[in-house]
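A single protein chain has been omitted; all remaining protein chains appear in their positions.
For clarity, chains are labelled A and B in written order, and residue numbers in each chain start from 1.
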Amino acid sequence: MASRSREWLAIAAVVAVGLVLSFAVTERYHHRVLTLVFLWATMGLAWNIISGYAGQISFGHQAFFGIGAYVTVLLAAKLKITPWLGMLGGVGVAVLAAVLIGTPTFRLAGIYFGLATLAYPLIFRIVMDYLGYQEVAIPMMREQPGLFMQFSEPRYFDLLALGILAATLVLSRIIETSRLGYSLRAIKENEQAAEAMGVDSFRCKMIAYMLSAAPAAVAGAVYAHAILFVVTPEAVFGVLVIVQTLTVCLVGGAGTLWGPIIGAAIMIPVSEILDTTVGDRLPGIQGVVYGAALMAVMMYAPEGLYWRVRSMILARTRRSVGAARPAPTAAEVHATTPAVPAGARSVLMDVRGISKSFLGLQALSDVSFDVREGEILGIIGPNGAGKTTLFNVLNGFLLAEHGEVHWLGKSITGLQPHVICRLGIGRTFQVMRLFPHLTVLENVMVGAFAHGASPDRARVSSLAALDLVGLADRADVVPTGLTTLELRLMELARCLATRPRLILLDEPLAGLSTDGVELMALMIRRARAAGVTVAIIEHTIHALVRLADRLVVLDQGRRLAEGLPGEVTRTPAVIEAYLGTRWLARHGAPQHAEDLRP
Amino acid sequence: MVASELTQYVVTGLLVGGVYALMSIGLALIFGVMRVVNFAQGDFMMLGMYLTYYYAVVLGIDPLVGALVTIPPFFVIGLLVHRVFLARVTGGGDPNREMDAQLILTLGMSLIITNATTMILSPMPRAIRTTYATRAFAVGPLLLNQARTYAFFMALLLAAAVYVFLTRTDLGKALRAAADDPEAASYQAINVRAMHGVAFGVGIALVAAAGGLLATYYPIEPNVAVNFIVLMFVAVVLGGLGSIPGAFVGGLAIGLVQSLTLLVLPLQLQNVGVFVAFLLVLYVRPQGLFGRRARTV
Partner (left out) sequence: MSLLARAVTLALALLLALPVAGPPPAVAVDDVKIALVVPLSGRWARQGQLKKMGAEMAIEEINSQGGIKALGGAKIVLREADAGDSVEKAVSAAQRVLTREKISAGIGSWLSSFTLGVTEVAERLQVPWLTLSYADSITERGFKYTFQTSPVSSAQAEQALDLVVELAKRNNQPIRKAALIGDNTAATVFFFKPLREKLLQAKGIELVVDEVWTPPLPDATSIVQKLRATQPDLVFYGATNFPDSIQVLQKVKEFGVKTHIQGVGAWLVTPEYVKTVGKELLDNIQTVVAAHPLKGQEELVKKFVQRTGEPFMTQDPLCSYAHVWLIKEAAEQAKSADPKAIRDALAKIDLTTGPAASTLSPGRIRFDERGRRIGAVPLIVQWQNGEPFTVVPVNLATRPVVWHK
């Protein structure tokens, strides 16, 4: 696609500009500034992989930077190993550290994760001082300077730094366009929804973390040789490193590979210019001006310069005019229930004796039923009956205390949500869980990735799913502009993109007008006709009565009734649950289900 | 190890922790209500130390009292800083995106405050000479440094006052409502933005007071914050974000761990003990000691 190759061209252009600058600049000090820009941009890009793309804000990325620096320098100083090889050692140790740090720490969310990651470089700093490495001067190798990454010509440092920047840009872009990239963005936007769409979020985060540690280590190694000449724990494990990284990324804009480049290209020269022009003569003023610059940028472009400029350019959003509603086909209008009688269908999911309590409140009590292939099963009950809790158990978000769930004969009790998704059970949510900064198409693609599709195949099958629900024309819009109906349709499409055999729909009709309800019902029937079994939670009976083949009624965590809609709605116990004993006593069993409006 | 020696370690740790605790409450309040990570928190503490110094040296007010007197001016400063700068980038509803902006914003503030102070007041360290900084209360075999003991009790008092304020007064309850659920709070006619301002003001005032108490035994210079800022954040997260009692306990815990670590690790690795303990607590209780478990589906 044109926009994709455009990105690669832009990357090539940036590298070309870097090359030109390396050769155009003559003064030694200016070369140093250029090297610093490239190095901090690289570090920013590395941070961006885990913190920008995956949304796991790390305050401890300098751990890898410092590991790269120390391993390389110590190998050179003690064992005379060339840093070109030593760097690989640094990367290896850093990636290992990423695994060791990430494994226990990914369980933490938000700023807990961020500060836990900070603890590690702080510990490393103290340990390095303790081991006697408080000042490791890089020994000057006059005989073989190139072999030891010691260039008297500063241009070579520029080129080296530019090289690792280019490599990290390429890495970032590959991640962006790969399945991993979509999964990461989904995790960032809404981790639980991502899990429900089949994304193994732990694995994705870990891969991202490892991929982000490697360039950070390389940046650290080169920084030690090109900039510091003496490695101290403060200089490579210290807070100033992460502060510089954050500055570069957040001023430029997180979550995009252009952010760190823009941030570094602006803030580092500004800082150096301030040092040069006023700092030496009026020490301290450069800190004040730089701080003011940071504040100014954040007040006027809080999301970062890249996003700000981009949203200005794209300001003519596609706030579309009312879209045409997909109309039911003639065949669908006249469709009756499928030929196979309900009782003869095979059992897909067998729920046996599920019980779940929260803090002493019994949410579910010995609930059993089955879901049969090709049916539309309605699960109804008054508010607080435990319906959503039931779905959360079925789908893996909650662990039941008693009971089992069997899928196609095998137990799925206690499996993780993304595993359950890949086994063929899809889910939508009562409170819609969108990925708000991804387009509609990208939202659906996250689901399509559940079956290992490549980005291209995922795009194709996602468009097909959108087509099915009539949202194809909304593919490139972000969800914030959509109506409730359109959002629910999108969620349905996303769920269908995971190619499920069974979908669990949690109150898909809530908040819709009569027309909307009609349309959703049509879509649900379409899905069933396409071979997907449906289990729906609703708490208004009359909507489901015409849609569902069978109903299961829950009340206060117990299964109250099960059977055909007509029967169930006349069961006194059910009526009592919805309308109360007094109503029942006064009115008796109703003739029509429509009368059962609580 | 003799029991009295162990007790001395515990007591020393608690006294050190008391002032950490007060420093951290301000940060916890700001984070709890506004979800703002205030990089400049330590620098406001530093300014509080200078103001207390001024009170002591020019006006002759004992720093223990001076610390309290920093509260009103810093509350006002906090309100203004929020109004002019922070309100622009926070309170909009998307905490993820906002975190980025306010991190850098407060970082910028920190740079300005430290450098301007260095330029205007000079980097020469200053100190308030108190008699009680070099005297100890002898309680049996234990020695309790007088300055730190006074500071500890003042910190406890202030923390209790904050707690009462948050739980018993209408304004405090409104603050907590704004923290818990800004949308619902606004439906109850609570001006969430104003609440943020109040939270920031109180948070800054508290850390300034902590600085004043610190100044009874610690020298004052523009970069003093760097010695404490990490510990402050660790205390807040350890206690559980948004929990005021949690931050207080977190601060005490850090002081305690720092002291008790010396029983097992060499002095050089003292803070390693703190960070390892921090990690262990988080791994076992990801929401911190007093934090609320994140909502599930």
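A few points about this structure:
The criterion applied here is as follows: contacts are C-beta pairs under 8 Å (C-beta built on N, C-alpha and C of every residue); 3 or more make two chains touch, one makes a residue touch a chain.
As the structure is a computational prediction, the values presented were derived from the model and not from experiment.
Note that the undisplayed chain, when the full complex is considered, contacts A, B. When you scan B:Ile61, B:Leu156, B:Leu262 or B:Val276 for touch with the missing chain, the hit is B:Leu262.
The chain omitted from view is touched by exactly one of B:Gln41, B:Gln102 or B:Asn115, namely B:Asn115.
For the chain left out of this panel, the touching residue among A:Glu234, A:Asp366 or A:Asp467 is A:Glu234.
Shown as candidates are A:Met140, A:Leu359, A:Ala530 or A:Ala585; the residue that touches the absent chain is A:Met140. Here one chain is not drawn; of B:Leu143, B:Leu156, B:Leu171 or B:Val276, the residue touching it is B:Leu143.
As for the chain not pictured, it touches subunit B at residues 8-9, 12, 16, 115, 118, 122-127, 129, 133-136, 143, 145, 217-219, 221, 223-224, 226-227, 255, 258-259, 262, 266-271.
Residues of subunit A in touch with the missing chain: 27-30, 32, 36, 126, 129-130, 132, 134-135, 137-140, 152, 227-230, 232, 234-235, 238, 240, 266, 269-270, 272-273, 275-280, 283-284, 286-287, 293, 296-297, 300-301, 308-309, 312.
Following the convention adopted for this analysis, only the chains that are shown with their structure count from here on.
Our note on geometry: subunit A versus subunit B, Cα centroid distance of 33 Å, whole angstroms.
Remark: subunit A residues 55, 57, 104-105, 107-109, 111-112, 115-116, 118-120, 122-123, 126-127, 129-130, 192, 239, 243, 246-247, 250-251, 254, 282-288, 290-295, 297-299, 302-304, 388, 392, 397-398, 429 touch subunit B in the complex. Within the complex formed with subunit A, the subunit B residues making contact are 31, 37, 85, 88-89, 96-105, 107-112, 114-116, 118-119, 230, 233-234, 237, 241, 266, 268-269, 271-272, 275-276, 278-279, 282-283, 286-288, 294, 296-297.
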